[in-house]
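Provided herewith is a single structure, encoded as structure tokens, for subsequent inquiry.
With one protein chain held back, the other chains of the complex are shown just where they sit.
Right after this comes chain A.
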Amino acid sequence: MILSSTSVRITAAFVAIAILCLFAADLAITTINPWQDLAALFLGMVTPDFFSLEHIGTALLRTLAFAFTGVALGSVSGFLLALVFRFRAVRMFCAFIRAIHELFWALIFLQFFGFHPLTGVLAIAIPYAGIFAKVYSEILDETDPTPERVLSRKVDVLSSFLYARIPDALPHLITYTSYRLECGLRSSAVLGFVGLPTLGYYLESSFSQGYYSEVGALLLLFYVLIATLRLWARPRLIPLYVIAAPFFLGDGLPIVWGNVVRFFTQDIVPSPLRDGEGLSGLWHWLSDLAVNQAMPGIWNTLVLTQIALVLTGLVTLMAFPLISRHFGGPTRRGLGHVVLVIARSTPEYVIAYILLQLWGPSMLPAIVALALHNGGIIGHLIGRRSNEITLRPDAPKGIERYGYELLPRLYSPFLAFLFYRWEIIMRETAILGILGIYTLGFFVDSAIQNIQFDKAMVLILVTAFLNIGVDAISRRVRARLKLKVSMTCEGH
């Protein structure tokens, strides 16, 4: 586990790119008094008001209901897709649907299903199905082939699959699915920001009006919900939750099916084609869209992603000792766990939203949000990994232990996790544009605000292909570094 020169070189290259990006990035704090509101927010967090919000119970219930229904649907579809994952077309399809963020899916469905629960359920289920398909198929591939080999040839495919393959894979499938459930809760909460009746809805209202004690109450309850996930989401109770969840999605507004047809046959058809301006009109329309929106959007998305990626790495390296048994006693580790739970349970979108209000608009809030959240996730994984390392009794302590004993042993998995999250960071970077940073999401949101769904769809496609591209590069980097991490504990 000695640091290879390749991993050092790649690290140096990424740090250099990030430093170059810093020159291109807008990192200003524009508020005159950025700490005043932050102090008020912290005051709100320590004086949470659980009673002022009549909707707080509903908010949590809906958040849970959308998460359970969406993740369950995604998991079942993902499992079915995993069975046929060896087909290239299926793999491409899955890569495509997971490259589009939940919020973008929600924005699309909002245009024709409107505020029907289906909008929220599908927004979670579709991208999750793509992720589940990929990870499930990897888990199934990694199972021990021995049981299958000893079976008689007469055993049919289904039985051999169910009795020889599944039992070995099942624990991993369950671990991964329950991990995704936690992600689903975060996704569900964030969907509220576009108007679905989950936590984000109330968080946005309370925050924008400066009711910080309500914000505090909502966030604290959300942390408790996630921190105690293992206590209440017992495998045996899950079927019960899944069956009950659809009944707690709320009624929303009825679907008018004609809208669905209209969306696909008119709304997303590029306007020059709709108006009969032909191919030259289409070309003009596309080049205008590319130059004025897609290009600046892609540029800003890339700049922000690269800075956030390196900062995430830094945060991870600082954060993992918080929960590592090689440093400090149980009390300090306990506190460390609290800090990391907060960092990883708060969706980037929420952190970025809060910091934007406090510091004013620039890339800085987004970068900090991405680094805190993702650093919290990877820090947690690396910290756990460090606890599996046994050091010699006379190993050095403190900073030397960190630098000479642990870091060299942990650096490979660290890079693996970091590059694995590269694509996720980019997906989020694009989406943070909705909050007013000029990444691709900003232009998507602007197109939707102007009721130009044709433009919005093109820009969403651009975002998806950008993600697929980064994912491909990340896979090559990981292959080059011979990095492999167990899928089940990986934070996708």
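Everything that follows uses one rule, which is that contacts are C-beta pairs under 8 Å (C-beta built on N, C-alpha and C of every residue); 3 or more make two chains touch, one makes a residue touch a chain; residues count from 1.
The rule is short, and it goes like this: contacts and distances are computed from a predicted model.
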UniProt protein name of the chain not shown, from "Acyl-CoA desaturase", "Selenate ABC transporter substrate-binding protein", "glutamate synthase (NADPH)" or "Class E sortase": "Selenate ABC transporter substrate-binding protein"
Residue of A:Thr143, A:Ser160, A:Ser178 or A:Asn259 in touch with the missing chain, whole complex considered: A:Asn259
Residue, one of A:Thr143, A:Ser160, A:Ser271 or A:Asn387, that touches the chain absent here: A:Ser271
Contact footprint on chain A, counting only the chain that is left out: 26, 30-33, 37, 110-112, 114-115, 193-195, 201, 204-205, 208-210, 251, 253-254, 256, 259, 271, 360-361, 436, 445-446, 448-452
